[in-house]
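Since the structure comes first, as structure tokens, the remarks are kept for the end.
Removed from the display is one protein chain of the complex; every other protein chain stays in position.
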Amino acid sequence: MNRIIEYMLPPQRSTVASEVDSLFAFINIAGFILFAGIMITILIFVIKYRRKSEDDITPVITHNSILEVSWTVIPIILILIVFSWGFRGFLKMSSPPANAYEINVTAASWLWEFRYPNGGITVNEVFVPVDRPVKFIMRSDDVLHSLYVPDFRIKQDVLPNRYTTTWFQATSTGEAILYCTEYCGTAHSDMLATVHVLSIEEFEEWLETGLEVDEDMPLADLGRQTYTGAGCNACHTLDGTDRIGPSFLNLFNTERELVDGSVVIADEDYLRRSILEPMAEVTAGYPANMPSYAGRLNERQIDGLIAFIKELQD
Amino acid sequence: MSTHHISTFATLMSVAGALLFLTFLTVAVTWINIPEPFNVIVAIAIAILKAALVAMFFMNLYWDSKFNTVVFLMAILFLIIFVSITLLDTMFRDAGLPIY
Amino acid sequence: MGNQIAEKEKPSHLQHHFVDADQQFESSKLGMWIFLVTEVLMFGGLFVAYIIYRSWHPDLFYLAAKELDTALGATNTVVLIASSLTIALAIRAVQLDKIKAAVNYMAATVALAGTFMVIKYFEYTDKFAKGIYPGAGYTYDGIAHDMAANFFSIYYMMTGLHGIHVVIGMGLIIWMIIKAKKGAVHSGYYTPVENTGLFWHLVDIIWIFLFPLLYLID
Partner (left out) sequence: MAESTANTLKIREFPIDENPKHTYLNAEKGIMSWLFTVDHKRIGLLYLGSITLFFFVGGVLALLLRTELLTPAQSIIDADTYNQIFTLHGAIMIFLFIIPSIPAALGNFFLPMMIGAKDVAFPRINLASWWIYILGALFALYSIVSGAVDTGWTFYTPYSVQTGTAVVSMTLAVFILGFSSILTGINFIVTLHKLRSPGLTWSKMPLFLWSLYATAIIQILATPILAITVLLLAMERIFGIGIFDPTMGGDPVLYQHFFWFYSHPAVYIMIVPAFGIISELISTFSRKTIFGYWAIALSSLAIAFIGFLVWGHHMFVSGQSELSSVVFSFLTFFVGVPTGIKIFNWVATMYKGSIDLKTPMLYALAFLFLFTIGGLTGIMIGALSVNVHLHDTYYIVAHFHYVMMGGTVIALLGGLHYWWPKMTGRMYSEFWGRITCGVIFVSFNMTFLPQFIMGSQGMPRRYFNYVDQFQGLHQFSTIGSYILGLGFVMMAVYLVWSLFKGPKAPSNPWKARSLDWMTSSPPPHHNFEYTPVILHGPYDHHKPMREFRMGVVKEAADHGEPVEREH
């Protein structure tokens, strides 16, 4: 039984996980016993009381107080246990410790942006320390999203009109996957991010250096890294097929027709404007829903992206 | 045949008179400034009284099968359920959970 | 029970699956009451929205209600109460087989309903002139609250849905006038008039609540 339940759940990697899992196991086991009991009884009845002749006469049994009271009271006891157990876990989940490390999260269709107390920003990746409570203060730029990390057993909707919060304390280092679980349109299922859980020292170090851009990396390589890191790949492919936005392949220096009918050449300036103010010039035939990256990417990353796009010719 | 109730002319007129008076009253109380929660309470109380008059005497609930009254009250009851539980969210969003 | 009534004794308005006219009358009336329940709850949804928003922004409701003309609202309340009275009198007249009086009372009801709609029309156009449109079309800047448009959205939804009901009610009453003139309703059979009356009273009751909630906030 334990093996099955372990198989059914993702690894436990936060302090609340075991609380959730034990209740999950309890309901499964209690439910299974109840279910098996009912089914076996039915099976026995079906075999023992199968019809023997067309004129079978059956007794009149209309009630039995002991039975009826017990199958009312026992479920009530069970649900009270389940409720208070679930309540206990929920209480823990909804009361972040006061010393939690706070990260501001902005969800936009379709990317996750994380802002650290030191002003650093990452997109679609978040770096957190292990064994230390981390609190996400979340807000959406547009529609509802929901932040879900199965390994931590946390989930919270992200709203456009007010802040919501969730917190966790990771118990082991490594990567964990972060999903968007509130339906938010076309690329809802691509709105993923990675949680990097670092040891305290690694995290301190990352805060110092990790946010700086590697000056030595060639621009185009940086661009390729940013392309996936910042989530451009959710909407733009590199192989010429359309996704939500146009493919980057052969984009540079071609003529682009905008929704207002005008035609522009996709030169460096245009690419830059497209990244920083995508709504200003919307390409005909595509929805006007690219998020702005102004403030989310630094100058070097933008340059990198442009260099990267320029290279994509076949 | 059960007898259908026929209201007398006098009943209908006096109910209408009462309704008009209550309408005047509900406007009139706004002239004397009653403090915050009570003005709403007074206004709603008068409205409920008026609605009850209409339901009982114009809509004949007073003489009708009581089941019809039950049916009508169900609507009110479920509306109250809807509002009160929703308020449980909207009024307590920032409150958090009391630690037990 | 009356299945025994031979076919020819059955009144023409009695449908075959009812035992007698009383059963049919009681059924229709119960059906109407249940329908009214659904109406109450449908409006109820708007009342809930109203209550929630008022609990969030009491100041908004205070400010915005000042834009509404209490005198017109009160007049309309009186008009609707009068129309409730006339339709009740019409039913009484039908019950007493005074068909002519009934028709007159119903005509008076329609006229009062019309008055109500005319006053509503003036209220609406007055608002539109100021730029108070529902929702995104809102341009008025006389209310110092950034949620002012929301109050008027609720106002328009509530009074608009109510207005539609007034119009439907007028249609029903006109239909009843036609029926009465044809002699299709009388003391032995007045179910449709009775049900129309119930509908009309409900429209009145809803206004009885709308009036203090929208106009009398201070």
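Going by the order they are written in, the chains are A, B and C; count residues from 1 in each one.
One rule holds in what follows: a residue touches a chain if its C-beta (ideal position, glycine included) is under 8 Å from a C-beta of that chain, and two chains touch if they have at least 3 such contacts.
What you see is a predicted model, and the numbers here were worked out from it, not measured in a lab.
J.: Touch partners of the unshown chain, restricted to the chains that are shown, please.
T.: Touch partners of the hidden chain, whole complex considered, are A, B, C.
J.: Identify the residue among A:189, A:228 or A:262 that touches the chain left out of the display.
T.: Looking across A:189, A:228 or A:262, the contact with the absent chain belongs to A:189.
J.: Using the document's contact rule, name the residues of chain A that touch the chain not shown here.
T.: 7-10, 16, 19-20, 23-24, 27-28, 31, 34-35, 38-39, 41-42, 45-46, 49-52, 55-64, 67-68, 71-72, 75-76, 79-80, 82-83, 85-90, 92-94, 142-144, 146, 148, 150-151, 153-157, 159-162, 164, 177, 179-190, 243-244, 287
J.: Touching the absent chain: which residues on chain B qualify?
T.: Against the left-out chain, chain B lists 67, 74-75, 78, 81-82, 85-86, 88-97.
J.: For chain C, which positions touch the chain that isn't shown here?
T.: Residues of chain C in contact with the hidden chain: 1, 3-4, 15-19, 23, 26-28, 30-31, 34-35, 37-46, 48-49, 52-53, 133-137, 146-147, 149-150, 153-154, 156-157.
FYI, only the chains that are shown with their structure count from here on.
J.: Taking each chain's centre as the mean of its CA atoms, how far is chain B from chain C in angstrom?
T.: Computed from C-alpha means, the inter-chain centre distance equals 16 Å.
J.: Among the residues of chain C, which ones contact at least 2 other chains?
T.: In chain C, no residue touches at least two other chains, as defined above.
J.: Scan chain A for residues touching two or more other chains and write them down.
T.: Not one residue in chain A touches at least two other chains.
J.: Touching residues of chain B toward chain C in the complex: what are they?
T.: 1-2, 4, 6-7, 9, 12-13, 15-16, 19-20, 23, 26-27, 30, 33, 39, 43-44, 46-47, 50-51, 54-55, 58-59, 64-65, 67-68, 71-72, 74-76, 78-79, 82-83, 86-87, 90-91
J.: Enumerate the contact residues on chain C facing chain B in the complex.
T.: On the chain C side, the touching residues are 20-22, 25-26, 29-30, 33-34, 36-37, 40-41, 44-45, 47-48, 51-52, 55-56, 70, 74, 77-78, 81-82, 84-85, 87-89, 92, 95-96, 197-198, 201-202, 204-205, 208-209, 211-213, 216, 218.
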